[in-house]
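Quick one: the structure is below, and I'll ask about it shortly.
Note that this complex is displayed minus one protein chain, with the remaining chains in position.
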Amino acid sequence: MAVLPLGKALNLAMRRSLAEDDRVLVLGEDIGTLGGVFRVTDGLAAEFGANRVIDTPLAESGIVGTAIGLALRGFRPVCEIQFDGFVYPAFDQIVSQLAKMRARSRGRVQLPVVIRIPAGGGIGAVEHHSESNEAYFAHTAGLRVVSCSNPQDGYRLLRAAIRSNDPIVFFEPKRAYWDKGEVDLDASPASLDRALVLRKGRDCTLIAHGPSVKVALAAAEAAEEDGVSVGVVDLRSISPLDVETLQRCVAETGRAVVVHEASTFLGIGAEIAAAITEGCFRELKAPVQRVGAYQLPYPPAHVEDAFLPDVDRVLLAIDRSLNFGRTTAHV
Amino acid sequence: MAVLPLGKALNLAMRRSLAEDDRVLVLGEDIGTLGGVFRVTDGLAAEFGANRVIDTPLAESGIVGTAIGLALRGFRPVCEIQFDGFVYPAFDQIVSQLAKMRARSRGRVQLPVVIRIPAGGGIGAVEHHSESNEAYFAHTAGLRVVSCSNPQDGYRLLRAAIRSNDPIVFFEPKRAYWDKGEVDLDASPASLDRALVLRKGRDCTLIAHGPSVKVALAAAEAAEEDGVSVGVVDLRSISPLDVETLQRCVAETGRAVVVHEASTFLGIGAEIAAAITEGCFRELKAPVQRVGAYQLPYPPAHVEDAFLPDVDRVLLAIDRSLNFGRTTAHV
Amino acid sequence: MSHPALSQTPAVPATRTDPSAPAAPVPVQLVGPDGRLTDAGRARGVDVDLARRLYRDMVRARALDREAVALQRQGELSLWLQCEGQEAAQVGSVHALADRDHIFPSYREHAVGLVRGLTPAQLLAQWCGIAHAGWDPAEHHLHFNSLVLGTQTLHAVGYALGCRLDGDDAVTVVYFGDGAASQGDVNEAFNWAATMALPVLFVCQNNQWAISTPTSKQFGTSLHDRAAGFGLRSWWVDGNDALAVHAVTAEAVESVRRGQGPALVEAETYRIGGHSTSDDPKRYRTEEELDAWRRRDPLTRLRTALTDLGVEADWFDAVDADGSELAARTRAECQALAGPDLADLFAEVYADPHPVERERASYEAHLEATGRGR
Partner (left out) sequence: MSHPALSQTPAVPATRTDPSAPAAPVPVQLVGPDGRLTDAGRARGVDVDLARRLYRDMVRARALDREAVALQRQGELSLWLQCEGQEAAQVGSVHALADRDHIFPSYREHAVGLVRGLTPAQLLAQWCGIAHAGWDPAEHHLHFNSLVLGTQTLHAVGYALGCRLDGDDAVTVVYFGDGAASQGDVNEAFNWAATMALPVLFVCQNNQWAISTPTSKQFGTSLHDRAAGFGLRSWWVDGNDALAVHAVTAEAVESVRRGQGPALVEAETYRIGGHSTSDDPKRYRTEEELDAWRRRDPLTRLRTALTDLGVEADWFDAVDADGSELAARTRAECQALAGPDLADLFAEVYADPHPVERERASYEAHLEATGRGR
């Protein structure tokens, strides 16, 4: 067991994938010589050469479009998008080509492409560097969307993503890149569609992914001190959702709070709330509470702490859930 | 009162807007000489000239990016995207520029840009010509998203959209372009954020927009024959949602079914279900039912009728809602 | 045969050229519109066997194309995008490629598909609404159609990069139109290809129109000039002269194969039909223009040249018969086309197991409930 920061765990996952399968390639802006602006690909170019770890021109549509062509030729490209806010120039290639090609060909063609995106806020960055745009991809049939929250999972999920024959958008919580955790480098790749119950709870279930998992865990701790038993589920897979696990947990507690950094309006929390309500209508003691960013474009860093969900807002949502029906239940 | 097909009503809305305000421009691919592939801009170039009705090069990012520049210069551009599936090359300009510019400038700059998109399926078209992608835009703070379902509303909503100082993605149900209805050409522009109750009902509320309104109305008729009183609400505004109206209707009936052509997973139905459940938790007698397309990329036209929600599927959803709790309630 | 190199669009020269310089530029032409060999054509000489093969394939393509239009008019086909008028650009170019050269078409390259061995059923499937992709790209080194304009140029760039990484000397060839060239993707593809010196050949069929938009509203210089500015080796050819298209493409593809970097061929041609069977071209172009291009018809032109070279009338008759037979086969195969069941599609979206497969059950239950089950 090694103790590693998330960024390094992801780096080792790519390194191992490159070593195990010579069809795996890594490409993106500044990922070779520089090792990426977050250094997540550090050392890979030196070890595997410029033919396998490719510095590209500055064009995201080009990166994804080229990756599609490489995949059609039998390669397994792993693309890096430098920041969440810069994936949109590639949106057409992702949504109309990458996602649809297998269905279009009725299964004759498959595109094992991974698109890694450092995502989310909280690092004091300038505009376009703190977006949480998982919902766009999750709404797109044909893609899988994965979000990792800690070094061990990052390592296992990224390896699994690179092995999968489906196109995957892989979100990495950039502010957690330096957070350390134990990593078993021999752990098997994680299943790509199972949520992980991080903590059992009797009174309420918190559901989160990526950077919000830490917030959820902290809120659960705090609630525990107040005598409220709160469980935490890490989604890991945003699409598909592991609805069974979510419904099973919520059926036990009767209460759920979803936390994410994207705005609540049509965020993944909306789907989770709808799906849980469909499956646990009679068990639910209160409507599923959603805690997300406000419905604003990501504001200047100066106010991002107020903008993003924090432990307090999660605790208030737990309260609203617990007290639902007791007071005027306006949410 | 004139009886006009939707396409013509929209045409007249643009014509009137062009005549009333010389800062209004129309631009897009094949919209001038040809009058658009659906002829919605027919005659406008002849009447207002090539400086106001502009045939552009074939580049959607160019169309929206240029419209932004025109708006910065004080014009009010109305862009046409030829088909729903071709808006993605402009996604970056829409999501990162058009949507965010006003907030970015703290209100100093406004972008009165309308992006018209003929959307939805049911016309037997080839791939990329039948998409329902409203959820991507609805999840984007800074945009308004409007969907019209009939000639009168199309006329009033498009005029209101062109007058609004906010950027608006305006969806037109392409298969309804030839559907006729009465249009009062002197009717005032419609409010851009109010849903319309098309039909009152006691037992269940159907919620739909654009092309699905017709399906919902037909289902309500059919249900009526079976003695079930079903109301129908036309969203008109997808973002923002008129949550008050929806909650008011559902509070009365205790049951809701949302219908749209997009896949249910993270479709606008997810937000509606979540929002209604938040507001009407105790009034709801069954979970909000969602009827959308299956979670597949839009399939070949040969099977689109089976793929899209139809009256039968809506009726079954009403049944599931009415019978919830009576039988094994698995949805 | 070894020929003198055909005129190539120069890379942008570094210093100002003599302003008094060049005569009006012309595309490479071996056979004139009247079917007579040009000076260049005479100097080069004609490979009659090749010319016959090109002619035969053009006749076949036209026969299929016209039959498809007829089928559409009769309601047997939902939509068709004609390639009439562009047969030389397509047949001439594809014949210059090696079989292993992987092709990414746009959507109008029926003649290319035919030469590569596609059946009428494969070519029609997409346009009668039963499939998004009519064939398996592996079968004939021919990717299926891309309908979102220009996207396939980047796929071709990636594929070419893959070929190079594999040490395969196959050239990747990508077709696109004058309109598509305005998309960001196409320009990114030019740039990637040039920067990485990839083995890719771009073939632009400039058929003068993108639906109703003429090239004058589409770009400010010609595309072969733009390509040269990006650093592609670039050729401009009369796209209605099958022999010229073949010769230019052969030269371009071999230069790519030799490692001289990516290239572009711009074939100047014309779409005789509407943009599609739904289009009414009378709304935007004149009869005169159409007539002028009809007089440059690629089939008539090559037929005249072949006749001058001594090919007999009965050979032409045999070719026509071949075309008629293909038309009949097209009709028969079209009528026999059968669509999939929606139920079949749920398992085809993802390679690895995915919950969407459960929606199949829900769909089938719905069919049962509404009495539409199988």
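Remarks
All chains are identified by letter, namely A, B and C, in their written order; residue positions are counted from 1 within each chain.
In this text, a contact is a pair of C-beta atoms (placed from the backbone, for glycine too) under 8 Å apart; a residue touches a chain by one contact, two chains touch by 3 or more.
Note that the coordinates shown come from a computational prediction; the quantities given were computed from them, not determined experimentally.
Considering the whole complex, the hidden chain is in touch with A, B, C.
Annotation: of B:N11, B:Q93 or B:T277, B:Q93 touches the absent chain (contact as defined above). Contact with the omitted chain, checked across C:G220, C:G310 or C:G371, is made by C:G220.
Among C:P10, C:G117 or C:P353, the one in contact with the hidden chain is C:P10. Interface with the hidden chain, as seen from subunit A, comprises residues 29-30, 32-35, 37, 55-59, 61-62, 85-86, 88-89, 124-128, 294-297, 299-303, 306-307, 312-313, 316. Remark: the residues of subunit C touching the chain excluded from display are 7-17, 21-25, 182-185, 187-188, 191, 193-195, 197, 216-221, 225-232, 261.
Where subunit B meets the chain that is not shown, the touching residues are 25, 51, 56-57, 59, 61-62, 64-75, 77, 89, 92-93, 96-97, 100, 102-110, 112, 141-142, 144, 164-166, 192-193, 240, 243.
Everything below uses one rule, namely that only the chains that are shown with their structure count from here on.
When each chain is reduced to the average of its Cα atoms, C sits farthest from subunit A. Among the chains, the centre nearest to the mean of all shown protein C-alpha atoms is found for B.
Interface comparison, A-C against B-C: more C-beta pairs in contact at A-C.
Computed centre separation for the pair subunit A/subunit C is 41 angstrom, with centres defined by C-alpha atoms.
Between the CA-based centres of subunit B and subunit C the separation comes to 37 Å, rounded to the whole angstrom.
Multi-chain contact residues of subunit C (touching two or more other chains) are listed as 131-132, 148, 184-185, 340, 345, 349, 356. Across the assembly, subunit A contributes residues 89, 92, 96, 100, 103-104, 141-142 that each touch 2 or more other chains.
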